[in-house]
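Everything on this sheet refers to the single structure shown next.
Showing just some of the chains, left in place.
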Amino acid sequence: MILVIKPDATAEQIDHVIQRIEELGFKSHVSRGEQRTIIGVIGDERKPQAETLAAIPGVEQVHHILKPFKLASREFQKHDSIVKVGKIRIGGGHLAVVAGPCAVESLDGLNRIAVHVKKAGANILRGGAFKPRTSPYAYQGMGEEGLRILRDVGDKHDMPVVTEVMDPRQVALVEKWADMFQVGARNMQNFDLLKEIGQTRKPVLLKRGMSATVKDLLMSAEYVLAGGNTNVVLCERGVRSFEDSTRNMLDMSAVPNVKGQSHLPIIVDPSHATGRPDLIPSMTKAAIAAGADGVHVEVHDCPEKALSDGPQALLPDQFARLMEDVRKLAAAVGSTVD
Amino acid sequence: MILVIKPDATAEQIDHVIQRIEELGFKSHVSRGEQRTIIGVIGDERKPQAETLAAIPGVEQVHHILKPFKLASREFQKHDSIVKVGKIRIGGGHLAVVAGPCAVESLDGLNRIAVHVKKAGANILRGGAFKPRTSPYAYQGMGEEGLRILRDVGDKHDMPVVTEVMDPRQVALVEKWADMFQVGARNMQNFDLLKEIGQTRKPVLLKRGMSATVKDLLMSAEYVLAGGNTNVVLCERGVRSFEDSTRNMLDMSAVPNVKGQSHLPIIVDPSHATGRPDLIPSMTKAAIAAGADGVHVEVHDCPEKALSDGPQALLPDQFARLMEDVRKLAAAVGSTVD
């Protein structure tokens, strides 16, 4: 951490800054420039209270040097993490293709869709039982009954299953029925939920919040890792922007950006990122070319009757054609869909 | 709701659209223009499944006509709601001045600060016992012990108290000790938490999420209102933007924007919005002039030792001077600090 001192700070103020640095267990290193004095704060700046140095009179700016996350960082672990979900591996060249409807709506309905996506090449089945809906009047999901259906259909087709968990009180229940938790964008900073999941050893698909920076996303992963659960897969799903013709703005550069800083796998969700079936195929392909560890695509066989997010689902045929392209692109960049 | 039909849609597709509209219980009204056919969907577009109309082949665009919230709307209630927190009224010309430290740190510390803010004219005391921190290694708050301290100090100075609740499992505990819940920006769309609070009758200060539109904020209020709890006060606290010299971007226009659409009171939090003590006073004054129903200001008597957010706290003296200006401006716009 580096403190920049105000040009009009008094000698007493500077002495006081140095004293506080040392009280907090850091060493200080003063450098007087032509226009400003700067003080290097030597020690681990992730220590609680380091931030209070910014509040001392005479301090003009604080520059952080280290990333605020540890366990999630490439410095902590050089090699790529590979997360296993059932028999499926994610990371290190193994691509996850997570597909299924937005919401579990019925046993028959989910089964029909699972037949399609399995045949096309998806390796993880998704479906929501607890739905975070902007409106209290919208469909809220089947709850536990949905979890049972998801488990049954996953088993029938030999696909591990992932489903959203929204409330710390649901963690044990979801843990019982699913192979992977999903934490949605709206809950990326629901810290009590993250802590609860950190206490399990079940994989989690952690989606980027709508206004979260890449650093914020990695800090949320750090909450889970700090609890002892190392099975974290990140998911870029678009962020809020001024562009009003897509649901969100897909930040494709988050893929290499995360991979440079962290050993954790990251997949891309073009369905929520764009909200438009006409854009999903090319964004799926771009994600594979960008080096993502997989994709997350919503598929429904009758979008006009879907209980949630129908307008953004691909049809089974569209998904099957897309998977052919995915395999070609994966081959071109040296990754595989197991 | 209005559907715009693609120029190349077939007659069968249009018939199918009309059929689905009627299956969902709406009436349809077709209008053929020079370049597009449009279909008016007559009925309450907030009905679940109305959104699926966008997924029907042949539909190019969907335009919503009504606001998606009901109970929160000005159409539902013409006059301004006044929410009572202890003896303090918020709304209808009565200003809330919520002040205190970011976190409850000790009985003595909170008491010292309460003396100052009470004297300066604050009428509600704030202090966090459960803290949502971006880093798992940062100070996480005193928990229940903090709630007891807050209660004691509030009672001692005859000030109602507000404190953050982050987890549905904490609702009963916070309800016991505090006069008002605070739902933070990161939890604005933590729908299980909102539902739980909706089951109580205790006032809630609902902060705008960092990437929430005004409509999203009102939809979250609707969750609480739909549960039967009408004591909702909104809070503008800045949103994420590209501007990197302030912590967030304070959307001051949210004040009249909310007031035009909703009867709920709205206050402004310039502390989190700007993150900079040098900007807080003028933004507090602007909020009063804009017609806000109050302000929320962090005050600490030793920011450099604060356990959370010290760098953005005002000193007691700065706050006292600010309150003089607040009273002048309130007089100029016809509101009062009770």
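Lettered A and B in written order, each chain numbered from 1.
Quick note on the criterion: a residue touches a chain if its C-beta (ideal position, glycine included) is under 8 Å from a C-beta of that chain, and two chains touch if they have at least 3 such contacts.
Given the structure is predicted, the values throughout are model-derived calculations rather than measurements.
**Q** With 2 identical chains placed here, how many copies of the sequence make up the full complex in this file?
**A** Taking the entire complex into account, the copy number is 4.
In this text, only the chains that are shown with their structure count from here on.
**Q** Using just the Cα atoms, superpose chain A onto chain B and tell me the rotation angle to the nearest 5°.
**A** 180
**Q** Find the geometric centre of each of chain A and chain B from their Cα atoms only, then give the gap between the two centres in Å, rounded to an integer.
**A** Computed value for the inter-centroid distance: 26 Å.
**Q** Chain A touches which residues of chain B in the complex?
**A** 20, 46-49, 51-57, 68-69, 132-139, 166-169, 186-187, 189-193, 195, 209-211, 216, 219, 222-223, 226, 239-240, 303-307, 310-311, 313
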